[in-house]
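Every protein chain of the complex appears in place save one, which is left out.
Each chain carries a letter (A and B) given by its place in the written order, and its residues are counted from 1.
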């Protein structure tokens, strides 16, 4: 059959009959980040600046015999002078020929949360909210899993059994499970109302775990909200978003319960929410894909690109005997030069409670710049 | 000149005059494996289940000026929560313009054994027989080497000098050598008679070595049949196979002699053979390529794919002072959904002698499932 090609900085080929396709895909995230104060408490509050490859995606996707879709995308990250870090970011096979659900086997993003489901190339801030660090959903961005999922023009669902990374040999604690349901009563090009709920049971045996977050300052020491030996690990997320024209507001709430496995460890509860607003100065709306319950990138309509303002407030509480708290304020501006190129700049102001070591600063600041190229 | 393209889940381009070509190639092997008993003797006979990327091949092959062929295929494996394991699986340049032999330099599969020569995407069981673990041919699937090889419609030969991985600085023990000769008195589409012999001298200086196998249960502790400091390491394999229509039987016998290098180590002899039968319920024959002395994949003729049954018996003996023994029975079923997709399921029953620690089980079971995508 005839083969149709495209090149737009990347490359793709597909047969005209829709049976076979092949695409090369990649993402360059070139980041510089700065952090100080409570964010670097473990290293005496020193300020820290770093330039690094935040994401270095490269891979291929393809379709064979119409119903068999695969994705194999590697991620090479790294700091100057550092060792190599290459791994498969996504690596899965999906069968789409069954009416009731798509069947996915392999390494893929799990069905959990709105912002976590949104591609890292399409998020509005440089780093996602702390809630993904704070639950095991964020341990790795993708997991080895068996997933069933489906959706239509107003809703999506997904359930997954996944390898929880617990490598000790024992019978039943190797696999966790989670699921997500989203509903979009409004899902138009310029207006979206999104609601969703996600649940996760990591189904761990006794494991040494921490609920830790860098609070959006990737190369900082980070803050630990709970730690110890636990034998249960359950999380839930509530999702809501409303978009109208160039304006959007989005919020998610996480609750994670960790059950103590020994006398030394106290049961822990971590909760966190964020509220994020975006406004596109050049008038474009964010994209939304109801079938997967996620936002996609802005496509600039003008030759000078699109400009977007972002503000976000986050609140984190860790309750494990004593109560720890953090409040994070973010302002950001994004420039979408064209479909491939995006530049981002964020600043953050952070205040914490019961987190700094005695005599050290309970406040901190961070800033970050990203240049992104997608193909 | 005109360029001819293909896309079939992968992508290829070649000039119509046959001078230049380029192909993207890859393989997804998504495995789940289970093992218990003697297979996990080192960890108290615990049962073990694991889901992982068994092979993650991605790369390119190409031809320049007709006679210069290259292959560069990386392999990224990995377990959830594990570090990254990326390396070049094959990485070589081959000159095909000389009448007497093809000349290969680089990282490639060595000329050794029938099943080892058969692509991992075309083998009939999820894991190859134990004999490849048990000789140094299996230490890595490909070696840095200089190889001469050739073949015709009834026979093949190859000789190789290869880097044996011995990195200690010394003069003569850095390179091993091996060779293989195969003869196929019958080499038709639906009937094949294959005979072959392979010889290897790893040409080691004093090295600390083990002859160890996971006996087809990749994520188990595995069984050691011989170990110590050796200064000679020689192996030989006899190969035989007969295929008629949907039926095939294939058998190989290995003998490996390890010569002691110190007073503490006893000379060791390891021998092993397997007999494997396959039967394609849907009638297809396995492919065979006499010029390389190896089998290739079944190509399903029906839209519902091809179904294949497999049975294998393996016997392993390790003789080093005391005599260790293992018998492994395997049953398997394979589904070739189409040219790209293959699903495999194997169960194994294992009995051993003089292998388990005192008081522990001398039997074990294993099972494995694979979903494969080739492009």
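The rule we apply is simple: contacts are C-beta pairs under 8 Å (C-beta built on N, C-alpha and C of every residue); 3 or more make two chains touch, one makes a residue touch a chain.
Predicted model only: the values in this text are computed from it and were never measured.
Peer 1: One chain isn't shown here. Among B:3, B:281, B:301 or B:360, which residue touches it?
Peer 2: Once the missing chain is taken into account, the touching residue is B:3.
Peer 1: Who touches the missing chain here, B:72, B:209, B:261 or B:371?
Peer 2: Answer from the full complex: B:72 touches the omitted chain.
Peer 1: Which residues does chain B use to touch the chain missing from this display?
Peer 2: Listed in rising order, the touching residues are 3, 5, 13-15, 20-22, 59-60, 62-65, 68, 70, 72, 74, 84-88, 91-93, 105-107, 139-140, 143-144, 162-167, 169-171, 174-175.
Peer 1: So that we can see where the missing chain sits, which residues of chain A does it touch?
Peer 2: On the side of chain A, residues 5-11, 24, 26, 28, 30, 40, 43, 46-53, 56, 58, 76, 78-84, 86, 337-341, 371, 373, 375 touch the unshown chain.
The definition used in the following text is that only the chains that are shown with their structure count from here on.
Peer 1: Considering chain A as a copy of chain B, what rotation angle in degrees (nearest 5) results from a C-alpha superposition of the former onto the latter?
Peer 2: Between chain A and chain B the superposing rotation measures out at 120 degrees.
Peer 1: In whole angstrom, what separates the CA-based centres of chain A and chain B?
Peer 2: 39
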